[in-house]
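Our next item is chain A:
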Amino acid sequence: MSVFIKHYKASHLLSASNVKFFRFSSTAADLPLKKEDDDEEFRVLDIVKKRQRQQRRLNKRTDIQPDRSDRMAIDQKWGNVWPGPKTFHPSSVPLPLRQGYVPKGQAPPGKKANAELMKIPNFLHLTPPVVKTQCEALKQFCTPWPELLNSEEAIEKHYPVEIISSNYCHASPSIRNPLSRVVSLRVKLSDLKLDKHARDKFLRIIGDRYDETTGLVTITADRCPAKKQNYDYVNYLLTACYFESFNVEDWEGEKTEDDMEYYDFDRNTSRKNLINWYLKSKNEVKSMSEEEYRDFDISQIDHAEVYKNAVSKIMNDGESDDTLRSYDEAVRKLLGLPQKAASS
Partner candidate 1 sequence: MNTLIPLSKNIVPVVANFSKPRWELISRHYARPTSFPDFFKNPVFRKEDQAPLVESGELATLAKAPYKPPGVSETSSAYYDPLVNKVINHVMEMGKKKLARSLVEKAFENIKRKQIERYHLASSDAEKAKIELDPKVVLHKAIENSKPLLQLTPVKRGGITYQVPGPITENRSEFLAIKWLLEATNDKERTIHFPEQFAWELLDAANNTGKVVKRKQDIHRQCEANRAYAHYRWQ
Partner candidate 2 sequence: MLSRSWRHFYRRYSQSVTFRTTENSPSQHNENQTGLFYTMDKDLCKTLFSHGGFPRSFAKQTKTFTEAAVMVRRPALDVIDCIKASDLNKPAVRYLLYGENGTGKSLTMAHLLHYAFENGYLIIHVPWVSEWLRRLPRHKEMSNSATHEGMVDVPLDAAAWLFHFKTQNQAMLKSEELKISKDYVWSKRETTPAGAPLLALVEHGISRVKYACDVIDAIVKEVKLLSDSKVCKTFVAIDGFNCFFYPKTRLYTSTKRTVKPEEVTLTHSFLELTKNDWTNGVIVLTADQLAIPEDHAESFLPKYLLYKKGFEHIDPFVPIPVGRYTEKEFLSCASYYRDRLWLRGPAEIDTELKLASAANPYKFMELCAPL
């Protein structure tokens, strides 16, 4: 039996000089073939055509130039290399990037022929020096920042309206993120010049776009496909609501006490109760009409102011221990009763 061992170097052609073979035992008793070893190789019968396939495999080009990325100078101007947005080109980028998920232990795939690096939008055209040159170039078209707008209050005073919008980096067949069309307009309610009726109507029109704790009105628009369109729409909404709140409809005069959003002592039964009580305590009971109740001057009643404030507080601010206590004190003063003894 003979053991035929072949040694290969990966990128070299199979040359006859590399073939070595050993013979452990020969089939022939005599050794006339010894002579042949020195002359020529043993011609192996290649039924499966293995050798041809191996030969075909190693047709490698040897005339490839080395990568441009390997030859780039360290201090080159990157802005000249990558002037605009471009799909990732591995040979032009001198960075040893690796991108992609692999199971544990393996190294992520390199940058050559990496589809993932090519898919994603890269911002190699926006490196800081490039951005800086662009800004310098734009500066000639810009005016300087006004000096007096040096604090938040100054900015808020002169520019009360804030427009809020977002830009997104989107990775998908389209580079446009649908959320980037959303535009918000924010303004402080106190910056809008509204009178009492207009303010009430404005608040009712805009509904829950008003935040009571901060006093900000936030109008958001996302119904148009483009940001510019939404921006126009938002401005239109603010204008429309503002001017509409000054219009007084005919039926607004029919507002009843139940529709009131705050409690007004002077329009309510508590005032009548107070007046009736006062008259009764002086034994001057008389039936009065609505106007007379309204015209009655409650300042002549002792402690009426305190009482009025206490009742309004309970109704407007809600019931709590504090408001009830203030009401208690006010009523006791009004009715002439002793104040509650402090609990030990």
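Here is how the candidates were picked: all candidates are chains of the complex that A comes from, given by their letters.
Criterion: a residue touches a chain if its C-beta (ideal position, glycine included) is under 8 Å from a C-beta of that chain, and two chains touch if they have at least 3 such contacts; residues count from 1.
Values in this document were obtained by computation on a predicted structure and should not be read as measured data.
Visitor: Among 1 or 2, which touches chain A when you look at the whole complex?
Guide: 2
Visitor: Write out the stretch or stretches of chain A touching candidate 2 in their complex.
Guide: 268-270, 273-274, 276-277, 280-281, 285, 307, 311, 314-315, 319-320, 324, 327-328, 331-332, 334-338, 340-341, 343
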